[in-house]
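Just one protein chain is left out here, and the rest sit where they should.
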Amino acid sequence: MSKRRPYVRPMDGWWKKNPYFVEYMVHEGTALFVAAYAFTLLVGLVRLGQGEAAWNGWLEALKSPLSLAFHAVLLVAILYHTYTWFKIMPRTLPPIIVGGKKLAPATITGGGLMAALVASLVLLGLVWRIAQ
Amino acid sequence: MSESQKTIEIEVLRYNPETDQAPHLQVFQVPFADDMSVLQGAQYIKDHLDGSLSFRWSCRMAICGSCGMMVNGEPHLSCQTFLRDYYPARVRIEALSHFPIERDLVINMEGFIDKLESIQPYIIPKEKRSLAQGEYLQTPEQLNAYEQFSSCINCMLCYAACPQFGLNADFVGPAAMALLHRYNMDSRDGAAEERMELVAAEEGVFNCTAVGYCSEVCPKQVDPANAVNINKTNAAKDYFLRFLSPKGGSK
Amino acid sequence: MEVFKADVAIVGGGGAGLRAAIAVAESDPTLKIALVSKVYPMRSHTVSAEGGSAGVKKEGDSLEYHFNDTVGGGDWLCEQDVVEFFVSKCAEELTQLEHWGCPWSRTEDGHVNVRAFGGMKIERTWFAADKTGFHMLHTLFQTSIKYPSIKRFDEHFCVDLVKEDGRCQGVVAIEMASGEFTLIEAGSVIIATGGAGRVFRENTNGGVVTGDGMALAYRHGVPLRDMEFVQYHPTCMPGTGLLFTEACRGEGGFLVNKDGYRYLQDYGLGPAEPTPRNKAMELGPRDRLSQAFWHEQQKGRTIEGRYGPVVHLDLRHLGATKLHERLPQICELAEQFLGVDPALAPIPIRPAVHYTMGGIMVNGLCASPLPGLYAVGECSSVGIHGANRLGSNSLSELLVFGKVAGVEAAGFAKSVAPGNSASLLKQAKAVEQRVTGLKTKTGGTEKISVLRKEMAQTMEDGCGIYRLADTMQKTCNKLDELKARFKNVNLEDGSSVWNTDWLLAIELEYQLDVAQTMAYSALQRRESRGAHQRLDGYEQRDDVNFLKHSEANYVADGAPRISYGDVKITKSQPGVRAYGAAGEKAEKERKASHV
């Protein structure tokens, strides 16, 4: 009779045991904020469909201090999402060979962040034009 | 040398299945020297303080992959982790996380070996070649495409760093996927399609949530997270394109 | 007790054992193979080999040259017919490994690249960066998975052989995870357990390198041949003994003393030139380089380090780029363990025990005198290394003779009738009782870690780079004493699951037997040859009395009996072993005399 009795350790609270995992949970948590924003927009879209009065009511609601605070939090969380999204990108892409050498992870992350900046400026420019 | 008087406390997670219900910590006082590895600390305990302590080790030079342990909660090869980086504080060593403990610092790695065997880790030639024809030609660039993934020493630190493996022991996991990718990327091999069945399976790459810690702890810069995530893209392509391609990908 | 019926049992899952297993599987897929290894195969010590594996490849090289380098390098104590066979098969086997996926380093046009190595006339060392053994082992292990007839017994510790009708018919092993015994019946058994360098204090070897298989064969009456020849590798890390590959010198590294002087030129290896020349200076053979270190130490020209005298391995002139491409692991080792960046500072080094040239006596087909028992790899003495092994010959040996052993053992297994299972099981149960007794007996007072340390120290004192009769005699006496004290050993752990205390005790018993064969063989070889160098009136090679293999024979409860066997000379008569300019001159004269 074998006396083996392998002990399986529980996984409870694993994410609290290592700073790396804490950070992982935080950046995964940004999803809640992305969802919250998408629902905010969805409400706006529904109100738009309900006509001008409804839409203006939604616009009014956006002007409340509570909404400002809410959006400020969203902004920070989604900015953090952007940063972590591109930070992990070098691990998710196939190697990019430029001039016979593998592109450095920092270059890929930097490139992603640059792309986000450019996309944001383009978006701002478009809205600016619509506003005129 | 005055250093011989210095000591460091090493706290060890002990477990003897014949006497213990669950693992428990035990503290040992070990003489400290600034070039002493954590492994040498454990060896000192075994030779001088408690002969019943069990752990795996062999080469002492970070290539055989035996001596992985959790050192203060992080997976490390104990032979290339030095006590000086913790001194004078106490160091805690435990069996690698996410694996069942057989005894003290010895984990059960049978599941890992099953996975290694399941990925067809050998060349299935694209073109047959006889020995008389000599070697396959492979340029340094072609070698470079897989060389990094062939450097895995099977130390399993990446599994101890992977919560998804901890939560689901069926997940093929980082090292095995890196090895699978190594063969897929080898210019001599032609079996990537055969291996896709496992990549795309429920045990396959989609268990990974890109935590990325596996690559952080890898002592050989294999970047298993990269292998897993490249294969997510490959598996997704295979998933959507299988209806278009006449060969149909895998089942 | 579990019983497994195999056709061929292989003990040892390193390079040699895996190659043999594949050879059996390919020669006849119906044969059942039991591959028993005390570690998972990829942990085996083959993994630590760094520099490369020899095989004639380059234009201008020839089998003749490889033969001459090997036989001369071995100080003519080689079986020349076996060497001739060996050199003719190396390239083919290395190519086979390439087909199996080994990531050999390449030239720009895609061919396998070769590098220079000590004692080799022409570049013929195939390499995979400086992790050649690692890549070879993993390639073999992974390839072995393809063969369903190979049943692995991983982390099974072999404790004895079983014999019946005058032939070896199986092995008894402990499953380390449970502490339970398994009998593996087999038509033939191959021992491939590697060397025994851990009997010495400062060594490059992994913890598993404890001579298990050598002791098993020896106790069953198979002689251990040429055990006095123990290789000191000249460039190792002080304190830990970890290896800095010979490829460091193959790539152009210098050895310098405390004055920054390339001292090898003072020991018949010069002239000193700025780039490596084969078979000269730093590319001389390992025995000569280790001996030169000893002389420098006597002259007070070494550097005093924390762990005794050192010299410097200077790689700075190679530049960071080349170092990181060709010697990445060396850079990592130096930085992590010594805090030295080889591109900026020289690495302190000293010689350490690296390889056992001798081993289980087998013929050129890997067959031992005990029918059904084969041996291959470092544990064996097939006859190619003689008194000093050339770097990069041993990895090729694993492949060439691993295949031979597999094919031969398969053939033998098919030629014999199945054994008497009842009788074998009875033997196995007796083994179980004896080995279990080690941990269940009470009243012992000796600690295994203490005995082990005393053994390692006395081996270093008596059987080092240079040897004297009285210190060797002291070592022999000490080993006798340690064997007696071992009977009084006390284990701290009586449990079953993963009881490493118990396994270490069994290993120590193996080591004491092997250490005795080394010390007694050395004491009785009254000459200097290759790695066996004396300073007590026997400084010269003595071909009249000692162009002979030593054979250590087991004597129960006593010292080994040393006898001597002939050396097979075919085409190379013993000559002067010279390197550097002197070597070139000697070779010219040799050629002239043949015309």
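Note that the chains take the letters A, B and C in the order they are written out, and that residue 1 is the start of every chain.
Quick note on the criterion: a residue touches a chain if its C-beta (ideal position, glycine included) is under 8 Å from a C-beta of that chain, and two chains touch if they have at least 3 such contacts.
Keep in mind that, in the parts below, contacts and distances are computed from a predicted model.
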Task: Among "Stage V sporulation protein AC", "Formate hydrogenlyase", "Fumarate reductase subunit FrdD" or "Dihydroxyacetone kinase, C-terminal domain", UniProt-listed name of the chain not shown - done: "Fumarate reductase subunit FrdD"
Open item on the list: Among the chains present in the display, which ones are touched by the chain that isn't there?
Closed with: A, B
Task: Among B:Asp85, B:Glu141 or B:Glu197, the residue in touch with the chain that has been omitted - done: B:Glu197
Task: Contact set of subunit A toward the excluded chain (per top definition) - done: 11-12, 15, 25, 28-29, 31-32, 34-35, 37-42, 44-46, 48-49, 52, 55-56, 59, 62-63, 67-68, 70-72, 74-75, 78-79, 81-82, 85-86, 112, 115-116, 119-121, 123-124, 127-128, 130-131
Task: Touching residues on subunit B - with respect to the absent chain - done: 118-120, 163, 167, 194-195, 197-198, 200-204, 206, 209, 232, 235-236, 239-240, 250-251
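In the analysis below, only the chains that are shown with their structure count from here on.
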Task: Pair exhibiting more inter-chain C-beta contacts, B-C or A-C - done: B-C
TODO: Please report how many Å separate the Cα centroid of subunit A from that of subunit B, as a whole number.
DONE: 31
TODO: Using mean C-alpha positions as chain centres, tell me how far subunit A is from subunit C in Å, no decimals.
DONE: 57
Open item on the list: If a residue has to touch 2 or more other chains to count, which residues of subunit C qualify?
Closed with: 177, 495-497
TODO: Note the residues in subunit A that touch 2 or more other chains, in rising order.
DONE: 3-5
TODO: Please give the residue numbers of subunit B that touch subunit A in the complex, ascending.
DONE: 15, 17-18, 22-23, 73-74, 97-98, 100-102, 108, 141, 145, 163, 166-167, 209-213, 215-216, 223, 225-226, 229-230, 232-233
Task: Residue ranges of subunit A touching subunit C (in the complex, touch as defined) - done: 2-5
TODO: Write out the stretch or stretches of subunit A touching subunit B in their complex.
DONE: 3-9, 11, 14-15, 17-18, 20-21, 24, 28, 88, 90-95, 100
